[in-house]
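Apart from one protein chain that is not included, each protein chain of the complex appears where it belongs.
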Amino acid sequence: MATVTLLTDEQLAPEAAAVFADIRATRGTDYINNFWRALAHDPALLARTWSQLKVVMGPGRLAPQVKEMIYLAVSIAHGCDYCIHSHTAAARAKGMGEAELMELMAIVGMAAQTNRMVAGLGVPVDEAFKR
Amino acid sequence: MATVTLLTDEQLAPEAAAVFADIRATRGTDYINNFWRALAHDPALLARTWSQLKVVMGPGRLAPQVKEMIYLAVSIAHGCDYCIHSHTAAARAKGMGEAELMELMAIVGMAAQTNRMVAGLGVPVDEAFKR
Amino acid sequence: MATVTLLTDEQLAPEAAAVFADIRATRGTDYINNFWRALAHDPALLARTWSQLKVVMGPGRLAPQVKEMIYLAVSIAHGCDYCIHSHTAAARAKGMGEAELMELMAIVGMAAQTNRMVAGLGVPVDEAFKR
Amino acid sequence: MATVTLLTDEQLAPEAAAVFADIRATRGTDYINNFWRALAHDPALLARTWSQLKVVMGPGRLAPQVKEMIYLAVSIAHGCDYCIHSHTAAARAKGMGEAELMELMAIVGMAAQTNRMVAGLGVPVDEAFKR
Amino acid sequence: MATVTLLTDEQLAPEAAAVFADIRATRGTDYINNFWRALAHDPALLARTWSQLKVVMGPGRLAPQVKEMIYLAVSIAHGCDYCIHSHTAAARAKGMGEAELMELMAIVGMAAQTNRMVAGLGVPVDEAFKR
Partner (left out) sequence: MATVTLLTDEQLAPEAAAVFADIRATRGTDYINNFWRALAHDPALLARTWSQLKVVMGPGRLAPQVKEMIYLAVSIAHGCDYCIHSHTAAARAKGMGEAELMELMAIVGMAAQTNRMVAGLGVPVDEAFKR
């Protein structure tokens, strides 16, 4: 139900094809998921988004599985169905098992519950929490 | 700017006082933050919320710092100012440094960006991501 | 911290003054809250919004207090601080006591929790729920 | 399109089976909706969520139909399709007719509209609304 | 997957039929989209919503295409799939091409990213931005 068509490899502009080649090389798979095929309508936007994602999700202080779980938690809070599916798959590929997934779900649900109670009661930030 | 008053220790019903005692014992500090003082208007709700939180954020598969960072990520996505402050403080108390905080911020921002692009383009879920 | 000034009675265009007069007559109080003073920069928008609100929150199938509590629940879910404060006050004026307020908070929190779990697990709608 | 499988009765751990039995007894129907079948992957989370829901949605100050309508309003504000469907069905089962449903929709829409205007104009909370 | 049925022309109350006639005349097409068919269960709500929409989206300071793109941006931020599809179609009908659509997507994504970073870092509003 996309609002734009999903481009096939044959329909790509050269700049978009170069990004697809880098995605394939970086991930070690020939599969390109739908998000990139939709974004390929604007090769410059595709290139900026992919290069930024590579840096943000690349090596850092946090473990790759932890990074994916944070990405997934945000996607759940935003109610983005596509993102939930793709980042659940990515987190599983990086080692997340069913037990960790359910633990994540419990935390996300707990946060949602207390977030709304705090908003509804208008709780002021404790001085102890300020920098 | 609370919509209810924040109860002092002297104003607590006995059931609420018992919960406060358990919070103090569990956390090893005398400090009770404003959220619990607002919730204390309904001792049963206070007790349910605290006992649930203790289980969800207690020992499990994920490290305590990771759990707090997931909680924080959801609070940011919900735009809950109080929750952002309290869980940033909690994550710091469990070992999160400035570098990890900024790495979290980069992931949360990246997720927000791609979440909205995916929604706007109506990208359908890849068959490869379904269970 | 408004992005527009809050207009005083002296600064109103005649069409805005007429709306203020109707708000005062309808509510039986001289007090005009800040929302209307901000909206008064566009008298036509002010008039449309007020006349729509009068109908929506006026007599109907649901009791006035219930209507205000539904309004409040949405405002909490949206994290709108101003709206939470004004509709908590309005619901109290229509009979909501502290016990009902805390019961509302428990429902809103519970809904937030299960809403996120459902999204995160990608639960498909039961056939039994469809029309 | 679930990210986890929906467990059948045959696949349940004993603790999960006990919760299903209680859901059936409490609701007086054999039907178990998909949410619980997804949550059953973590019997402890299933048990906590169900026991909390029973208390929150059980007898209190607010009428059962009102409680369901507040739950529904939050689900609409969160854009949770599954929750909207299940709680519309639940509210109907507790007496909500088409007229009340449309009245709810008008309130939820009105709240969304003014919530966004208030945010956009940065309207400060009236002193009169503070506790 | 509607929670109400979509009314056909034959099922309309006279007041709803009059609104449908006005939609057809205003838009110069016989096609009535699903939103109005759902809303038709409450002819008064249908009439209020349509008359408000006609004014808001009618002639003003902003160009029709710009108005539709702002409407679309909000719908993306809310994750409303139906609204994204209908307002993408409407914006295209008013002149938006693929390049403008992708430019919109880049802005919406950028705004989402910085919005979350700002929330997460608790950045205070600059004095320079206040009125």
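Residue numbering begins at 1 within each chain, and the chains themselves are lettered A, B, C, D and E in the order written.
Everything below uses one rule, namely that a contact is a pair of C-beta atoms (placed from the backbone, for glycine too) under 8 Å apart; a residue touches a chain by one contact, two chains touch by 3 or more.
The structure displayed is predicted, hence computed values, not measured ones.
Asks: Taking the complete complex into account, tell me which visible chains touch the one left out.
Replies: Every shown chain touched by the left-out chain: A, B, C, D, E.
Asks: Touching the absent chain in the whole complex: find that residue among D:58, D:95 or D:120.
Replies: Checking the options D:58, D:95 or D:120, the one contacting the hidden chain is D:120.
Asks: Which positions on chain B touch the chain that was left off?
Replies: Residues 79, 81, 84-85, 88, 98-99, 101-103, 105-106, 109, 116 of chain B touch the chain that is not shown.
Asks: So which bits of chain C touch the chain we can't see?
Replies: Contact residues on chain C toward the absent chain are 1, 3-4, 41-42, 45, 49, 74, 78-80.
Asks: Of the residues in chain D, which ones touch the absent chain?
Replies: 72, 76-77, 79, 81, 84-85, 88, 104-105, 108-117, 119-122
Assume only the chains that are shown with their structure count from here on.
Asks: Let me have the rounded angstrom distance from the C-alpha centre of chain A over to the C-alpha centre of chain B, please.
Replies: That gives a centre separation of 21 Å.
Asks: What are the residue numbers in chain C that touch two or more other chains?
Replies: Within chain C, the residues that touch at least two other chains are 1-4, 52, 76-77, 79, 81, 84-85, 88, 99, 103-106, 108-117, 119-122, 125, 130.
Asks: What topology does the chain touch graph have (line, ring, star, complete, other)?
Replies: complete
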